[in-house]
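Heads up, one of the protein chains got dropped from this complex, but the rest are sitting where they should.
Labels run A and B following the written order; every chain starts at residue 1.
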Amino acid sequence: MGFVEIRDLTFAYDRRQPPVIEGFSLSLEKGEILGILGPSGSGKSTLLRVIAGLEVPAAGTIVIAGKRVVDGGTFVPPEKRGVGMVFQDYALFPHLTVEQNVGFGLHRLPRKERRERVGRVLELVRMTGFERRYPHELSGGQQQRVALARALAPNPDVLLMDEPFSNLDADLRVSIRDELAAILRQAGVTCLFVTHDREDVEAVCDRYIVMEADATSSD
Amino acid sequence: MKLRKALMMILAGILLAGVLAACGNSPNNAGDQNAAAGGQNPGAGSTQTGEPQPGAQKGEQVVNVYSARHYEVDDVLFRQFTDATGIKVNVIKGEAEELIERIKREGASTGADLFFTVDGGVLAYAKESGILEPVASSVIEQNVPAKYRDKENHWIGVATRARVIVYSKDRVDPAQLSTYEDLADPKWKRKVLARSSSSLYNVSLLASFIALKGEAAAEAWAKGIVANFARDPQGGDRDQAKAIVAGIGDVAIMNTYYVGLLAHSKDPEEVKVAEQVGVFFPNQETDGTHINISGIGLVKHGKHKENAIQLIEFLTGKEAQETLTNANFEFPVNPAAERAEYIKAWGEFKEQELDFDLLHVHNAKAIEIFNKAGWK
Partner (left out) sequence: MELARFVRQIRRELDGWRLASLGWAAVLLLPFLFIFSAWFRKPNEQWLQIRAYLLKDYVTGTVQLTVLTGLLAAFLGVSLAWLVAAHDFPLRRFFRWALLLPLAIPPYIAAYTYSNMLSYTGVVQKTLRDLGVEVSPKWLAFGSVRGALFSFVLFLYPYVYLIARAFMERQCASWVESARLLGARPLAVFWRVALPMARPAVAGGVALVVYEVLGDYGVTSYFGIRTLTTGIFQTWFGMYDVESAMRLASWLMVAVVGLFVLERWLRRGRLYHVSGRPRPMAPVRLRGGAAAAAFAFCFVVFALGFLIPVVQLIAWASLAFEDVWKPAFWRWTLNTVAVATLAAFAVTAISLVVANVCRRRTALNQLLARWVTAGYAMPGAVIAIGILAVFIELDGVLAPLYAAMGWGDRPLVLSTSVAMLVLGYVIRFTATGYNPVEAGYENIGTRFSESARLLGHGRTRTFFRVEMPLLRGSVAVGFLLTFVEICKELPLALLLRPFNFETLATQTYRYAKDEQIILAAFPSLLVIAVSLLSVAVLHMAERRA
């Protein structure tokens, strides 16, 4: 049994239209970085949203870290799933500083511990010293790193990344890709990585699957 | 932090709501739901913004008046009363029906001591609603002749006004005028002006006709007047006078005190209007000119009866009566009081001899006749 187990997942936006994801299955080991490669419209972002709990699948089961989060009779809401996500446009809270952004998911910790954890994770993404800055003061690459730090800070069971490089310039992509790979390995986090660029996947992931327009899994 | 701030705001909102609601609901508001009206009130509820007061706490004397009159002179009179006696007067203004309804609902815990209004029909309705009680005061009985008081003294008249024919001095020879009924004659076609039938002044006028001449005659009169309208009823009484001067009509039906107010207005144009119209008291040979009365009643469950009676005595006393007539051009009820100079010039006139209760009795019928006649 993998760390993350997805079985027969089916999802449709509208009952009248054909499902975007049909009978999809996936297994992920702990600490593995899995890439999902596919053209736009193949439902890869949707897949992430379903795993995160932002959408409800029509059928199928999802087990994360041994806990059933979705099946016929269960639905665990996103805030309780232990899933972290980095959106395509990072979605950093514009009214909060970097420190507040990163510490956002740590609200259950006492303040001292929170500060420590934020410091450690910022160090991991090499953004120490930027605590008081606001998102609009950061470059694209910096924002991405902060978004990553924010998602990693609460120690999620699995990290989802949705096309993290699509907003960056081509030259930045290469350097950031390698950095990202290093950070992920150092953190040892289980990661699901979605992109349409084969090179991204080859640089960062341990293995990858390809998602066609009709979303069947293949290796 | 933000959560707390939001909670504070919500709490403040609730508190504010509570305060406002509480302001409106001192436990004084016990009352019966009026079974007759099905427990429905005209929506004018009862928030007392600090008045009426019991007043007993600080040894301060008060009297609470629920008044449906809106004339400035009333406030002047109340102030004079306070100056003379030290009793504070709290006035709550509203429409007559809503005030009566409120007093009814408040029942034994009402805050009202006196009910002050215009129109004999309303006074009769108040008496019928059981909210008033007889006033026993020899002073008052001396001040006010019996015809200006309720038979059982449930209400005391304070001033009267007549509803007369006002005419253009240029175009109308007063010799042509005689009675109300005459105005319905076709010779006045397109020359008559009056305000809307929704005005209580007109309704009471018609009610008096029903009482004195019968329904059929009243209906015929109303229809005749409508046929003679120079224009559809619009505006108040003063607008009818202005319309005469503007040449829209030649005669109008209006209350006497408005003419006085026009003549003494701050606006010189209005004074000019008053100068160009004359006042004619109809039906002098027959049943008299229609008068209506402003009166004040003692509320049965009021808490300051003595102060209340004192106020009535004051209002019907010579001084206050003269202040009243000079400021508002109403006719005083107290025979010892002199009318204002301006209205003295009109001379004495014969009044309708009518029990004011009948104005209430025929009120609904009068409205019905107005509707049937198409008097808008």
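Keep this in mind: a contact is a pair of C-beta atoms (placed from the backbone, for glycine too) under 8 Å apart; a residue touches a chain by one contact, two chains touch by 3 or more.
Please read these numbers as outputs of a predicted model, since none were measured by experiment.
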item	value
Sole residue of A:Gly66, A:Pro94 or A:Pro110 that reaches the chain not shown, by the stated touch rule	A:Pro94
Contacting the left-out chain in the complete assembly, out of B:Arg105, B:Lys191, B:His290 or B:His362	B:Arg105
Of A:Lys44, A:Arg114 or A:Arg150, the one touching the omitted chain in the full complex	A:Arg150
Sites on chain A contacted by the missing partner chain, in the whole complex	52, 54, 56, 72-75, 77-81, 83-85, 87, 89, 91, 93-95, 104-105, 107-108, 150-151, 154
Positions on chain B contacted by the hidden chain, ascending	2-3, 6, 9-10, 13, 16-17, 20-21, 23-25, 27, 29-33, 37-49, 51, 70, 92-95, 97-98, 101-102, 105, 107, 109, 196, 198, 231-236, 238-239, 242-243, 245-248, 266-267, 269-270, 272-273, 367-368, 371-372, 376
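To be clear about the criterion, only the chains that are shown with their structure count from here on.
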item	value
Centroid spacing, where centroids are CA-atom means, of chain A and chain B in whole angstrom	78
